[in-house]
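So that we are looking at the same thing, I have put the structure below in structure tokens.
Here the complex is missing one protein chain, while the rest keep their positions.
After this line comes chain A, so read on.
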Amino acid sequence: MAALAALGAPPVPEIFATMEEGPVPGEINAGEAWLESHGRSLGHFVGGTWLKPPGRVSLACPESSTGRTLATVPAGDSSDVAVAVAAAAAAAEAWAGLGGPQRGQHLTRLAAALAGERRGAVGALLALAGGRPLHRTLGADLDLALRLLRAPAAAAELGPPGLEGWTPLGVVALVLGGPCSLPALLWKLGPLLAMGNTALVLCPAAAAPPLLLLGELSREGAALPPGVLNVLAGPLELCQALRAHPEIASVTFLGVPQEELPALVWGSPCRGPRLGGPRGGRVVVVVLDSADLDSAAAAVVASAAAPPALFPAGGCVVLAQDAVAAALEQRLRARLGGLQLGDPTDPKTEVGPLPPGTCPPEGVVQEALQEGAQVFQVPLPPLPEQEHRFYPLTLISGVAPTSRCLREPAPGPLLVLLPVRSPTEAVALASALPQTAAAAVWAQDITMALDTADRLPQGLVWLNALDLLDPNGGCAGGAADTDPDEALREFGCPPWEQAPKVDELLSPLVAVDDPGDPELAHAVAAARGAAPGWGRLPGASRARVLRGAAAALAAAPGTPADGGGADGSLQGALLRWAARLERGGGAVQDVPGGRALLARRPLGVLGVAWGWPRPLALQLLLPALALGNALVVVAPPGGAGSAERLRKALVAAGLPGGVLTVLPGNSRGSGSGLARHHPDGLWLCGGDADCDWASAVSVPRVWGVPAGLVGAPRQDPPPGAERELELRCTRPHCLWLPGGAP
């Protein structure tokens, strides 16, 4: 009873009358305890130990819900960056030399350390600093984080197929724009370490405490050798110091707002830092008239309360078929009212404060109100502190797609409900929404559900579920359209990075003007029109076109009879890709709670800028065409004859007009010109086909094609190149089908 009195609990009769649930008391917050053990004064974690440079300004690490200072970290500066890079570089050789199986075991040990007795501290710190409720940071988030470590660990241990001969990049920097969830970090960090790179994580002070603990954990039980994982707290501007450092092989940005990127990144998108990480984004939920409305409402409300770990700060847009929109809204309102909002470190809390560094979405909500929308808000419960960062749960309905709440993802527990007339209209709206990371379809009618899910452009689609993530199920599908296979490639150097020795004379470049904007616009528009039809054709039909073209080229006058020469190898390549199409692809993966169908979809419109001083390698275009993309190619006129021959042969064999356009041009920056027309992907071949970052950020996938990949004429492409090309001209499409589990 003494213990009870100490809790300050109301008497039993009072609780009996109100049936309140009360707090979960007693336990000391493990995160606070860890901070206390460091005297609330942390350092950087470099070279396997704490780095506390003297005489530095201290930065405060605030608590997400109140702004109270949890701890301080020294403000990192360029000298700290130098020390950290040196530590990472010193560890790089030994780490790379360990070999995959050994590295895999190290990563497994790191996962064990994370899942061990310190998990409470990690979860509590993530809740304190990031504002995600404890039941997520200690529950689903941690489970996913562990999977995101163990999956690349397993890949390293087994030796990933198709990555023979790949080497690590060296020292890779991960730059966090703001506090990000643990899964979002490990989603990059796991593959990075598994490939044999060493890491330097640069994070703002607000996000530092849990990551510094991760650093400390990496030394526990010697999970990672010293220097393999270094954590540095400092402002985003420290990127300047990274920029100047010659030993940084690659930089990946996580959670940096898109508009800030051009100011931070440098060089060319293909040779400089790599863009990656969840760019944020919303989840679109399509609720059709055969949906289990109660379950859909429960799932939507849960993901509004705590967005999926890889798409933080996104919000949720619900497209409900007219027949069920009202019933769904009623259910959403009822459930929103029942959510518990409060201190994220309380295990009962379902909704935490706004993510740090975000503004309350008040402006968006007010604007919606002025437009005549219905705004339903759950009043905030009485909160102890004056200074708090909570925003009430909000449901906006009755807005048009032009409204700002649909144009811009707003952070916070915000739901927007939009009625649609049909599944087709739902797909159209879901395709037109900016910055969507994933989608869900709710319908019990299996045909209707599959038809709808298949047409959604999002890379990750859940059927009758929301917020299920696993690396095996292409969990990052929505975030940056990367599957686990690609995740490893992102941090490796392929064997064909170096250009092959070409003994023939390079064709002299003929100076021509780049295609004008109207010309490009015309070509891209034609490609955009033709792409869906071509991309949706069955593989066998596209194979027929390729084989037809090969036959036409063989019969064309001027072809050497022995089948040699450039045209001969082109025919061979056409037939090879036709064969690949006939074979098909795709996979089924077991995932928690069911299975996921993994397929690869064409990107859509692919821009290719050719800048190497030799004729356009037509073999490079074939996989992109074969796998269903429409191409706009800018290349110097040298060798234009064979390109035109190929195009004619393809068109004669049934290639729809607009799918392949080759325009003459070769001045520097032809890539930028293409990028400004927003293709779905951009291949930059050679330094002369450069592209500036300001243009590139609008293109989802930019790839600097390594010179060695194309091979010299009359030379077979290097082994593994075909797989690489296949991945580069397609994106994963993951469809989760829950069910079947007990």
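Just so we're on the same page, a residue touches a chain if its C-beta (ideal position, glycine included) is under 8 Å from a C-beta of that chain, and two chains touch if they have at least 3 such contacts; residues count from 1.
To be clear about the criterion, contacts and distances are computed from a predicted model.
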Practice item. Given the options "Protein YIPF", "Glutathione S-transferase", "Deoxyribose-phosphate aldolase" or "Gamma-adaptin", say which is the protein name UniProt records for the missing chain. Key: "Deoxyribose-phosphate aldolase"
Study note, to complete from the structure: Checked against the full complex, the residue among A:G67, A:G139 or A:G357 that touches the missing chain is A:G139
Revision key, fill the gap. Of A:P62, A:G594 or A:G686, the residue that touches the missing chain is A:G594
Check your understanding: Where the complex has a chain not shown, which of A:E20, A:E117 or A:D513 is the residue touching it?
Key -> A:E20
Practice item. Just name the one of A:A60, A:A112, A:A154 or A:A298 that touches the chain not displayed here. Key: A:A298
Review point. Since one chain has been left out of the picture, which residues of chain A touch it in the full complex?
Key: 1, 3-4, 7, 9-16, 18-22, 24-26, 135, 139, 289-296, 298-299, 302, 330, 334, 338, 347-348, 442, 444, 464-465, 593-594, 738-739, 741
